[in-house]
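Missing here: one protein chain of the complex. Every other protein chain is in place.
Order of writing sets the labels: A, B and C. Residues in every chain begin at 1.
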Amino acid sequence: MTITITQILFWILSVAALFSALMVITSKNPVHSVLWLIATFFSISGHYILLSAQFLAVVNIIVYAGAIMVLFLFVIMLMNLNRETEPQKNRWIKMAGAIAGGCLLLVLVASLKNVESASTIEDVKGGDVGFIKRLGKELFSTYVVPFEISSILFLSAMVGAVVIGKKE
Amino acid sequence: MNALVISAVLGVVMMFSGILLKQKSAVRNVAIAGMVLLLIVNVLELCGNVFFNIDSKGMIEFDRFALLFNTIVYVSAILYLLLSARDMEKVGVNYAEYLALIFFILCGITLTSSFRSLLILFLGIEIISIPLYILTGSDKRNLKSNEASLKYFLLGAFSTGLMLMGIALIYGAQGSFDTTRVSSFQGTASPLLVAGMVLLLFSMAFKVSAAPFHFWTPDVYDGAPTVFTSFMATIVKAAVFIAFIRLFDEAFGTLQSQWQLLIAIITVATLFIGNITAVFQQSVKRMLAYSSIAQAGFMMLALYAMNADAKEGLLLYVTAYSLATIGIFAVLIKMKDYTFEGFNGFAKQQPLLAATTTICLLSLAGIPLTAGFLSKFYMLKAALGTGKHLWLVIFAVLMAAVSVYYYFRVIQAMYFKDGEVQKIDVSPAFKWTLVVVTALVVLLGVFPNLLLNWYYF
Amino acid sequence: MKNALNIVYLIPLLPLVGFLINGLLRKHLSKSMISVVGCGTILVSFALSIVMFLQVKNGDGGTIEYFNFISVGELTIPFAFQIDQLSSLFLLIITGVGFLIHVYSTSYMQEEKPEHFGRYFSYLNLFVFSMLLLVMGANYVIMFIGWEGVGLCSYLLIGYWFKNNEYNKAANKAFVMNRIGDLAFLIAIFWIIAKTGGVNYGEVFAFAPKLSGTDATIITLLLFVGAAGKSAQIPLYTWLPDAMAGPTPVSALIHAATMVTAGIYMIARSNVLYSLSEVSMNVVAIVGLATALLAATIALKQNDIKKVLAYSTVSQLGYMFLALGVGAYSAGVFHVMTHAFFKALLFLAAGSVIHAMSGEQDIRNMGGLSKKIRITFITFLIGCIAIAGIPPFSGFFSKDAILLNALLVDSHDGSFSIKGIILYGVALFTALLTAFYMFRLLFITFSGTFRGTEEQKHHIHESPAPMTIPLIILAVLSIIGGLIGIPDAIVKGGDKFTEFLSPVIAQRAGHPVSHSTEYMLMGLSTVLVGITIIVAWRQYRNYKRKEATGFAKVLEDKWYVDEFYEKIIVKPLHNFGGFLKNVFEKLVVDGLVNGVGRMVNYGGRQFRLLQSGQVGSYVLLMVLSMVIIFLVQFFLRK
Partner (left out) sequence: MPITHYIILSLALFSIGIVGVLTRRNAIIIFMCIELMLNAVNLLLVAFSKMHNYAAIKAAADQKLPITEAILNTGSEGQIFVFFIMVVAAAEVTVGLAIIVMMYRNIHSVDVNFLNRLKH
């Protein structure tokens, strides 16, 4: 059994993603949580590149890590939230939450363990499905109707932000 | 397709009408006219006139079931606007925006009733949900409204996460989001598919407020401005139910043996919690929230049975339920005191409103000669048709009997108790609309085929 | 008149129209207009019912379908009416007695405001409509619709004087108890659908022989629970006496003559199913007899004129169930008919008494009324004789038929089984109690001296004609109504009634007893009833209020015999009646019903606590449920 560079990268990125995700939920300071979440998104983008989904990797960084998380950070800074402002939950409730989440993970994994392990992911010639050219064509031909529909979603979100945010 | 395009356009029109029209009544009239237009184009499509022939690559299909349901939704929405649009003015200043959001929601409803792809289902559900988060919080100064909005948003986003994980697992198993391709598999179903189906079941159960995913419902319905609670509890809930039954019919029909037991468990839990907890409410609004959970339990029977009777019966059920609940809420909105005591002596002050409310309540309780009875009958018969689990039917009948208790508390307060008479002023038009709603409830209770024949011819 | 069936829909439709007119226009119509609409619609319905009856008599009954009410899969439930011997008979009773009560009401309710007057008549018409639907329906679903309808109307009418909180409670109690029964009925309907695939009487009864014994027993027992709720049998009877809160004509119409007989109608209609289950028959007979006895003993102790009549109704209904339980369906239905006459008469007469006494209902404050309200007295007396069972009044024949059939249960060769003798003995004893309390009521009310206030005394007057004429008609019917069911022993082929019903009700295949035995039994019951009445006469003809005169004085005024009776028979009976009323009814029956409520209460409170208002706990509960559901789905299922 040989270890390829892909596998090494997979493990490194996985550990990074899981670690930073754990830090998101354990950091006391909300700003730190945001930064760790950005780190998680970067590791996930790394995974996308491993899976040769370059387009999504870039979008993930630009949209998520770049725009959305900055919005979060902005709001947190605006409210001046820091370590002191978030009272901690009761230790037992935290424990119960962690155990419940752990149980869910266990059950999910146990029920999916029978998935045919033959299915694998490897690089193959012509496997450029994640490239922008191919996705762009698909998006504006087959998926043009959902694409237009998502504009309605944005319109309603826009109207909503106005309704909620506008001073009366 | 007519209604989809028109409803989206109307949403935009409403946005601009808020800027262009100074009079609120003008905005309202535009909205009502738009809704009528929507109904007309939809009925035209039902009769075979499609104006917008857009190729959705098989992701959306407007079949009879979808079109008929859309018709029901638009009729209910017209009645809703006629009865309650005036009351939206009290909520806040963004009158035109509220109406625009309602049109966007209707656009989402049009999608969820006709999807053929999980992608469209997802988009439709989100287009329904996001405006609802906003409408729930639209009474910005009211802390209850704030709280309801944030709770709804956080829990709703959580359930969206569950739904997406479910869709992802299904995609892993079947390699497609197409409902027909999801349902076609060789041999036994992959665990991925089953797990995905269960996760989708959770999130849909959340959206229709079936136990044990119902917790948001009482709080949100209670906290939201009553005029929007009315919309959420009726039209939106009906739409999600239709999506639910479509999903489990078309995508998971082949997996029926896998989910039937789960649905049975959820049905029993929903019926029990909804009915029993409703008994102890002090506020009519909150009672109606629990009652909507209880009614959802009954509608779950259609999912459980999943035969031709069930789909037909569900159409009747959502119609009966929506009409009756809109009728009750329309009166409730006018009241200042939402407790049961607030209704004391109501019959003396407003005999007509009391009478219409009574008939609507009787329909919800399932008293014969109202649409509520027949729709419950259909549900139970459909569940019997599966030939299994007779106890489920008996349990449902028992719970229906419990429901009589809390519906009759309102009737009793209105007719048999004296109290501080609340002054409410309503226009004759409002009264006549209510009479129409009530007449429909009774008419469908005697001639259900007036509605159901549309499904077949 | 061949095509009279084509207009049969008018029979229920007219009261419905009356309901709509009176209900919607009650503010604009005068009282006389309301009366004309209210009574007129019922009168026309009655005329049509006579036409139907005659047609059925000629053998031209049938089923008329209007439209498909419900069609779910293979199951189609037509909206159809079935006009046959049984339903046409009930039509006559409902519209006929109903019409008289409507006429009576026009005068009785005269003091109400026009608006309320209209409301009252609209409810009354709606009630008649529901009852007609119940009886005419050609399947169980239509019957159920009428069934719920009468429950609803009785709720509205009991609570008619809603100012009084007690009355509200009574209305609620009636509704809840009725709902329990309705629930069982609904489950029975679904069971029938599940097992036979139809709900039309024709289909179900044709399929019946293929039902398994257990299914037949379950269905019939569930139906019986439904009937017990509506017809006030143990343990669901307590609502009926409380239901006397409504106006008196309502008590007469709903709680004596029509609604409460719905249970009897339902079981008689389903006689094919009942015949399949020995167990159910026994349950029906025993519960019926127990109710008859229990209610009769309680009635001994009551001082409210309407309460006595209410318990007497419960007791008589028990009688009818006994008849059904022993398989004598036609005797049961016969008793329904005669009971409708004399009980309506008694209630209306009681209403007339209350009217004369300016609303007083306590018989201890009455006395000596016989001379002042002559017509009421005579009609009331006729009613008492009829219910007590003295020939040739109507009650005698129907009661006699029930007693005889009870005695003959399980008998195939003319000899009596032990069961039969016990049933007969208890039933006869109950009949004597009936005679006793009815005449006690009569004597306390009408004989002796007046015990009320001066003002009341001054005010006593006979009721106006619209009230007395129905009384007289009903009195005549109470006298002669029994003649259509004269047993064979007296007039050969005299029992026209059973003969008429024979196409819809299977006859008991039993060995008839010899005529001499029958004479002996009739004689026995008549003599015993006569003695009881004399006892009651001695006891109560000069009733004095004990509180007013003191115990010693009472003794002084009475004969030694009276004291003897008092000690040996009356006192223990009274005590027993009081015991049953206070202990059994309050503790056992109400306790049972309330106990279930309390359990639901407790459970509901616990569930409410889950709704803590905290987002975190909601998510936690959801996640835990998800874990459990996943476990069920992937690891526990099979």
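Things to note:
Methods note: contacts are C-beta pairs under 8 Å (C-beta built on N, C-alpha and C of every residue); 3 or more make two chains touch, one makes a residue touch a chain.
Since the structure is predicted, the reported quantities are computational estimates derived from the model, not experimental observations.
Considering the entire complex, the omitted chain makes contact with A, B, C. Here one chain is not drawn; of B:65, B:158 or B:272, the residue touching it is B:158. Checked against the hidden chain, the listed residues B:172, B:253 or B:351 yield one contact partner: B:172. Within chain B, the residues in touch with the undisplayed chain are 119, 122-123, 126, 130, 133-134, 137, 140-141, 143-144, 146-151, 153-154, 157-158, 160-161, 164-165, 167-169, 171-172, 175-177, 218-219, 222-223, 280. Remark: the residues of chain A touching the chain excluded from display are 6-7, 10, 14, 17-18, 21-22, 24-25, 30, 33-34, 37, 40-41, 44, 47-48, 51-53, 55-56, 59-60, 63-64, 67-68, 71-72, 75-76, 78-79, 81, 85-89, 93-94, 96-98, 100-102, 104-105, 108-109, 112-113, 115, 117, 119-122, 124-130, 134-135, 138-139, 143, 146, 150, 153-154, 156-158, 160-161, 164-165. Panel shows chain C; residues 608-609, 611-616, 619-620, 623 of it touch the chain omitted from the view.
Note that only the chains that are shown with their structure count from here on.
Of the two chain pairs examined here, A-B and B-C, the one linked by more C-beta pairs in contact is B-C. One simple way to say how far apart two chains are is to compare their mean CA positions; for chain A and chain C this gives 71 Å.
Per-chain CA centroids place chain A at a distance of 32 Å from chain B. Averaging C-alpha coordinates per chain places the centre of chain B 43 Å away from that of chain C. Looking at chain C, residues 626, 630, 633-634 sit in touch with two or more other chains. Across the assembly, chain A contributes residues 108, 111 that each touch 2 or more other chains.
Chain C contributes residues 67-73, 75, 141, 144-145, 148-149, 152, 156, 159, 162-163, 168, 171-172, 175-176, 179-180, 182-183, 186-187, 190-191, 193-194, 600-601, 603-605, 607-608, 610-611, 613, 615, 618-619, 621-622, 625-626, 629-630, 632-634, 637 to its touches with chain B in the complex. If you check the complex, the residues on chain C that touch chain A are 616, 620, 623-624, 626-627, 630-631, 633-635.
Partner chain A is touched in their complex by these residues of chain B: 8, 11-12, 15, 54-57, 59-60, 92-94, 97-98, 100-101, 104-105, 107-108, 111, 119-120, 123, 126-127, 130-131, 133-134, 137-138, 140, 169, 172, 190-192, 194-195.
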